[in-house]
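One chain of protein is taken out of this complex; the other chains stay put.
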Amino acid sequence: MDALKEIGVGMLGYAFMGKAHVNAYRTLPYMIDPPPALPRLAAIAGRNEAAVAAAAARYGFAAHYTDWRRLVADPTVELLDNGGSNDVHAAPCIAAAEAGKHLLCEKPIARNATEAKQMLDAARHARVKHMVAFNYRFVPAVRLAYDLIRDGRLGEIRHFRAAYLQDWLTSADSPRTWRLARETAGSGALGDLGSHLVDLARFLVGEPTAVMARTKTFITERPLPGGDGTGRVDVDDAFAAVIELEGGCLGTLEATRFALGRKNHQVFEVNGSKGSLSFNLERLNELNVHWAAGGPGGTGGWTEVLVTEPTHPFIANWWPPGHVLGWEHTFVHEIAHLLDAIANDRPVAPIGATFEDGYRNALICDAILESAAEGRRVEIG
Amino acid sequence: MDALKEIGVGMLGYAFMGKAHVNAYRTLPYMIDPPPALPRLAAIAGRNEAAVAAAAARYGFAAHYTDWRRLVADPTVELLDNGGSNDVHAAPCIAAAEAGKHLLCEKPIARNATEAKQMLDAARHARVKHMVAFNYRFVPAVRLAYDLIRDGRLGEIRHFRAAYLQDWLTSADSPRTWRLARETAGSGALGDLGSHLVDLARFLVGEPTAVMARTKTFITERPLPGGDGTGRVDVDDAFAAVIELEGGCLGTLEATRFALGRKNHQVFEVNGSKGSLSFNLERLNELNVHWAAGGPGGTGGWTEVLVTEPTHPFIANWWPPGHVLGWEHTFVHEIAHLLDAIANDRPVAPIGATFEDGYRNALICDAILESAAEGRRVEIG
Amino acid sequence: MDALKEIGVGMLGYAFMGKAHVNAYRTLPYMIDPPPALPRLAAIAGRNEAAVAAAAARYGFAAHYTDWRRLVADPTVELLDNGGSNDVHAAPCIAAAEAGKHLLCEKPIARNATEAKQMLDAARHARVKHMVAFNYRFVPAVRLAYDLIRDGRLGEIRHFRAAYLQDWLTSADSPRTWRLARETAGSGALGDLGSHLVDLARFLVGEPTAVMARTKTFITERPLPGGDGTGRVDVDDAFAAVIELEGGCLGTLEATRFALGRKNHQVFEVNGSKGSLSFNLERLNELNVHWAAGGPGGTGGWTEVLVTEPTHPFIANWWPPGHVLGWEHTFVHEIAHLLDAIANDRPVAPIGATFEDGYRNALICDAILESAAEGRRVEIG
Partner (left out) sequence: MDALKEIGVGMLGYAFMGKAHVNAYRTLPYMIDPPPALPRLAAIAGRNEAAVAAAAARYGFAAHYTDWRRLVADPTVELLDNGGSNDVHAAPCIAAAEAGKHLLCEKPIARNATEAKQMLDAARHARVKHMVAFNYRFVPAVRLAYDLIRDGRLGEIRHFRAAYLQDWLTSADSPRTWRLARETAGSGALGDLGSHLVDLARFLVGEPTAVMARTKTFITERPLPGGDGTGRVDVDDAFAAVIELEGGCLGTLEATRFALGRKNHQVFEVNGSKGSLSFNLERLNELNVHWAAGGPGGTGGWTEVLVTEPTHPFIANWWPPGHVLGWEHTFVHEIAHLLDAIANDRPVAPIGATFEDGYRNALICDAILESAAEGRRVEIG
């Protein structure tokens, strides 16, 4: 394995997403056979000195910083992995691009399309590899769905319906974290969850051409995280949208963090003239398909495909049939894809989402907010 | 049982819905114990002499007519059961009301709200009982959902999402029946399927206050039923809408006859602050519920309630637990409810849908069409 | 319909099963098109004068008796429908056969194989039509399973596993009805539920050749129904068996009335070399199938077939796709099959279960009890 290229990783942020990314860097060298490159955990940055030092020790980063500018300046960092809050996506990514670093940015790429466009321009100008972490493209079942549609097996696509339902804000006691302020998050359920749906629509079906949408904030004041008074919630708790997609497909999108009982319920369904398929992230090892052609002896119906066969996307790296994967595996596939793009100068798109995808995604999210605010149909530019 | 009131039924139409209604009239006297009244199959009307005569013989009607005016004029008819196409809902119902007959009309009540208003006015003026056959109110699981919400068990309702998906128009070879022409049907998937969703929204949650919608006609020209040339499809093949409901609930509605693989897939979900529930008509004996309060020892989750216990709505009339009911049973419950209202002068509402419900439903459907045509949010009058 | 043969029905018993049978007689003339014959409700018998008179009035029987001998002697009765407790299966059926009446007997056919053999001999000698009401053969999904296996689509059958789980005896307060006494019932869960599984094994796969079994009585003393003291439970509350079937198939059977949460959970699975299928009575409109051949583009898996297409068994008589059937419909199909056999002198077997099937079923049930009692493998004679 000596011939494998080493790629120095600099990570911004070390919470939920950071842990998932670290796990991918640390396991892919022995899980992916052969690995596309060898990630080296060069440095990690975060605002709190004690916390970032602990994270560096726990995860095995060689250095740690409390200022992202030092991370970006560190010559051992070749890839910036930006898992910070949405308000620190643009500046570090742009600076890193200018320093010639490759880029992996968590979603949504930015707080709005304007920021996203600046990031895209910087990445393009620097000619670095750039990826937005729309990790659900790397669920084996979702990738199988993509392959089936790409190969024309579903025929003409008539419907796409997707919802991403969670319930962690149902209680009025949940604190007003950075995710609930426009300044830090850009938007609420829309950017956090809905951007995944927009990406899936674009990945699987095609470009949205128009939207009609409504947003809702059910609880407008919440306790601040420190326990000190309350803060205003100025982002959407939920949105619902009707979308039109190229090719004449009619769609619906909805995201909320108030769907009591739904934990990580990302579901979508695609109906074509020759086949349909549906997916639920809480059962991410399964893809349901239906073929117009039916089955032997009158046995047409919805087939629950357990996407764990060695012939299924990504599975040959893992376990025998029926030995199911979990959520974090998506990052192993995603980051292996990016490392391969970097090490072997291959394109991130169309399998991975680039900053261009992130920018177009942001345009659509912005259009959803505009439609909701103005009560009218908005065409996507 | 001699003391039971007899009610003479005059039926308009004898196809799909006619058979379902007849079955209800014929089985409820021994299935419902005690029955609320004894229906007498007085007369049936249809355009084709041979067909209506055969239907009368098969189903046991005492008389048959080819002109609905004769049905309405028949003095043995006390209740007009109107299962004709949507363009023959208004005139016969209005005439029957004027003749003092009680009214049961299939859904949608009319081709538009204007017709519906005339029907409502006629029924009110005549002081007869009037019901629109929104039979899904009489699914035991749906009625259980109603009871749970009415009793406040779900808390404040935040979301209602409903879809009614079928696939029988997926093929371009399906003929252009009366259901695909505005003249006879009023609208397409909207009136046929969507009106059920609108009724469920109103029955379970409350009045919609505004809509944003889009319609779609995928195939605009189809072979005429006789095989003689083609006809234009000038109704919607599908619609999707974002709705707002009183009390701040955000909802989505969608209906289509192009969702390949979905046969009679009417699904809805309600999310409240204290509980959630979901339903699928293809598994109509089941209601799924989730309680914020959780379960013993960390066992909170979605409970699949098999709605076949003797304590569940309507079930005491039928079989032991787990001996499931079918689609047609909804009509037995519905018609028993109407006969009880007639025989004992009880109100049809709020459990049954009246012509007022039919009218308000039509207003909302009209608003959906208007929003789709104009690309803007439409408030419900 | 004048040409249709009328068949006079004499019914013994009017509780649970009686109501289900009556419903079949009353609805099949208009549900089955054309009906095979026209049942005439000639007479009904039961021990309690008031109750049987009420049942006759409610269900529309022309006469009623408190002594089954009078029912059997009634010349207007051409078919004895025996839905009495298991201890009144043999004598009335044998007497009716001797009087030249056709026979429909609820399952299990008798308390043991000896009684069953006498019934079979009487029916054969009288050359009347005879059927045991193993109604689950007439579930559309079960009949579809039968057709698929019969046509060889599953290849060589390796496994059959079946369980029939209910929970109505979980509580020690449930009374000791006739079903819990050997004198009246013959056996417990075995005869009541297990006999269905034995019939499905024979119907779908083939003859069992040997059994190893264990029975269990969890609660041996229960309150008598009248509230007057307690009575001994001397039948099995549950049994479990390993069975071997002709052709080398290995199987398991289990039935219990102590599976808390299982209401009418009759499930079976068949694994062949080319296909597998599974079924759950609580979702009786669905059959799950799996084909070794797989699906397009790597989409092999278990297909949930909604058995409501017009091409599926029995469905053309009912409703459009997705408009699901209920439990009682099985009796409509079953009794239509029997009336056709009677009216048109067609064989009841192999689609319907004859008294020969009832007798062989009883032999296997007796072997299960013997194996359980002696702790050894018992070969089926």
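Letters are used for the chains, namely A, B and C, taken in the order the chains are written, and counting of residues starts over at 1 for each.
Going forward, a residue touches a chain if its C-beta (ideal position, glycine included) is under 8 Å from a C-beta of that chain, and two chains touch if they have at least 3 such contacts.
Note that this is a predicted model, so its numbers are computed, not measured.
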Which residue of A:R70, A:R283 or A:R376 touches the chain not shown here: A:R283
Residue of C:A73, C:M212 or C:I351 in touch with the missing chain, whole complex considered: C:M212
Residue numbers in chain C that touch the chain omitted from display: 158-159, 161, 163, 165, 167, 170, 212-214, 216, 218, 238, 240-242, 244, 248, 250-252, 254, 256, 258-262, 269, 271-276, 290, 292, 301-302, 371, 375-377
Touch residues of chain B, complete complex, unshown partner: 144, 147-148, 151, 153, 287, 289, 291, 295-306, 309, 311-312
Those residues of chain A which, in the complete complex, touch the missing chain: 1, 16, 19-20, 22-23, 26-27, 29-31, 33, 57-60, 166, 168, 262-265, 281-285, 306, 308, 318-329
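Basically, only the chains that are shown with their structure count from here on.
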Interface numbering overlap (same over half, different under half) for chain A and chain B: same
Furthest chain, CA centroid comparison against chain B: A
Distance from chain C to chain B - Cα centre to Cα centre, in angstrom: 35
Approximate Å spacing (C-alpha centroids) for the pair chain A, chain C: 54
Where chain A and chain B are represented by their mean Cα positions, the distance between them in whole Å: 41
Residues of chain C touching at least two other chains: 306
